[in-house]
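A single protein chain has been removed from this complex, and every other one stays in its place.
Going in written order, the chains are labelled A and B, and every chain counts its residues from 1.
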Amino acid sequence: MAKVLHVEDLHVSFQVAGGEVQAVRGVTFTLNKRETLAIVGESGSGKSVTALSILGLIPSPPGRIKQGKIRFGERDLTRLPEKEWYRIRGSEIGMIFQDPMTSLNPTMTIGKQIMEGIRWHRRAGWCEAFQKAVEILKLVGIPHPEKRMKQYPHEFSGGMRQRVVIAIALACFPKILIADEPTTALDVTIQAQILDLMKEIQRQTGTSILMITHDLGVVAETADRVAVMYGGQIVEIGWVHEIFASPRHPYTRGLMGSIPCLDKAKDQALEPIPGSPPDLFLPPPGCLFADRCPYAMNVCYEEMPETTHVSGFHQVRCWLEDPEAPPVFPKILPEKS
Amino acid sequence: MLKYFIKRFVQMILTLWVIATVTFFMMKAIPGDPFSDERKLPAQVVANLRAHYHLDDPVPVQYLNYMANLLRFDFGPSIKYETRSINEMIAEGFPVSAQLGAQALVCAVVAGLLLGIVAALRHNRPVDYLAMVLAVLGISIPGFVLGPLLQKVLGVEWELLPVATWDGFSSTIMPTLALAALPLATITRLIRSSMVEVLTQDYIRTARAKGLPPFLVISRHTLRNAILPVVTILGPLAVGILTGSFVIENIFSIPGIGKYFVESINNRDYPLIMGITLFYSVLLVGVNFAVDLAYRWIDPRIGLGKREGN
Partner (left out) sequence: MEPTVRPRFQPAVHKSAVAEKIRRPQTTYWQNVWNRLRKNLLALTGLILIVVIALISFLGPMISPYQYNEQDLEYGRNLPPSVEHWFGTDDLGRDVFVRVCEGGKISLTIGLAAALIDLCIGVIYGGIAGYRGGRTDEIMMRIVDVLWGLPYLLTVILLMVIMPPGITTIILALTVTGWLNMARLVRGQILQLKEQEFVLAAKTLGAGTGRLLFRHLLPNTSGPILIMLTLTVPSAIFAEAFLSFLGLGVQAPIASWGTMINDALITVLSGEWWRLFFPALFLCLTMLAFNAFGDGLRDALDPKMRK
């Protein structure tokens, strides 16, 4: 598989009163061609910040990439001069934002908003851009695209607006589409439509998708691989079926345990993860999940666990993987992929 | 849009009616009438004058006459300048006041927009602080302090500009500056805060994510949305400039309406005071009406009514 994007040991910090918040603390992953990689995590786990840094949109100040590389083709995006970004954003990497209500300019017709990117990147004339924009609106499933082009965002429903947001991200057919919780702000029925739409677009255009979400349902629905983020780090990454079938990290297990499931007996309670997400302002040494982890050991509080390869692509960052650790999970061998 | 227009129009007429009525009864409330004052006129003459000006009619009749005259834009006679009607004075003074006011407004809008935009783009940097200090000074120094200050420095000390005449462009510079300072500062502050607000909006991030360079992000996505609120305060700004012109015209001896107005106050020439107040009220209420409609027209969110969502 061809690598499209490779993020290596990324650290992002935000300066706040009295110190810094380490939002991303050494994240490494690869995005392959035509693949959907989902990044799951609670709010504040650093998943959105990771996405924004791939697009060079970390608000700075106070944010700053402190360390690490983001390889995109020949280039390292962390060192890209601002001018180069104007050729990458929107053209080679597109981004779909979470809230379609606020992500569109209320005083500009949606046609103009879509055409803008095409005209800028492709140096297209008005007519050509208009034609392309109409095609893209068709692609994202908006009926009467010619008429809709001249309308303002407030004339669209939430689901339709999200389609417009996708159309904007898609305008120049980027190699990578980053979707930051694209369905969180939508109704459940609309969510499914939007996810189907994204899969369809991927099939037609061959783009790679980086799906940022906190919803394991979305992961199961769309992703090929999944990375679980906690406290600014990837704690587990692997094929979706591997992770769902045999989660290794206690946090991932916790996430699975807190999904409501029809198969479970009615009297079987959901198991929430106790405690609250960690504060990334002056994080302590060791594993940040230790405080909430039912299997925490002394070492977990003292040292950061290393990443362990469980099998092929499946990697876990947990002390339980250490040969010296007591076996706590029934060892289920991952299915062969 | 039409519904709003009608609603707003009715409201404007009501406001004008309140102003006119209040003005009328205020005039009646002042003890005595214009001809019972200090002047020693024979009783017969006073009676004739009263009859001439219909002051011997019952109050309701006077009220109706007064309203009827107003509808014909006739503000009645002045006492001090017996031979001239208020209309004539307004006709004479208004072009001068209008020129001064327009110059000040243009100056305030142009400079205010520029300063505010620069401040917002350099948010929390020296330029921003400088602009904000200037703006706070601008709203804190009244025109009747700034005017004399300019006269003293530019006119008397440095002898750059004429101190108190109304003759040629150079004589309009100082009064324009003195009059423009307050609206300029107001616009600067408003545009800065609305720019800063708009710059944090999600759609600005969307525009950046499209790969647009800062110039396009600002000119296409930020400015238009940030300037909208300025339209809403154009009405109050016009009011400020008008009332400001009363004192500025007086300080700089400019033969505009403001000068007549202040004189009429000093002479207690009630009909003239009321007349000018009414004239300006009509003007300002009209301006506010126009500004409101313009805003509706400019902002697509309001203009297109309630087709929100589904």
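Throughout what follows, a residue touches a chain if its C-beta (ideal position, glycine included) is under 8 Å from a C-beta of that chain, and two chains touch if they have at least 3 such contacts.
Keep in mind the model is a prediction, meaning the values are calculated, not measured.
Of the options A:Pro143, A:Pro285 or A:Pro326, the residue whose C-beta touches the omitted chain is A:Pro326.
Interface note for the absent chain: among B:Ile86, B:Val196, B:Val217 or B:Ile257, the touching residue is B:Val196. Among B:Val18, B:Val45 or B:Val61, only B:Val18 touches the chain that is left out of the view. Considering the complete assembly, chain A touches the hidden chain via residues 18, 275, 279, 281-282, 290-292, 295-302, 319, 322, 324-326. The omitted chain makes contact with chain B at the following residues, 11-12, 14-16, 18-19, 22-23, 26, 29-30, 123-124, 132-133, 136-137, 139-142, 144-145, 148-149, 151-152, 155-156, 163, 193, 196-197, 200, 239, 242-243, 246-247, 251, 262, 265-266, 268, 270, 273-274, 277, 280-281, 284-285, 288.
Simple rule for what comes next: only the chains that are shown with their structure count from here on.
Residue ranges on chain B touching chain A, taken from their complex, read 201-203, 205-213, 216, 220-221, 224-225, 228, 299-301, 304, 307-310.
Remark: chain A residues 55, 57, 83, 85-91, 94-95, 97, 99, 102-108, 113, 116-117, 120-121, 152, 154-155, 157-158, 165, 168-169, 171 touch chain B in the complex.
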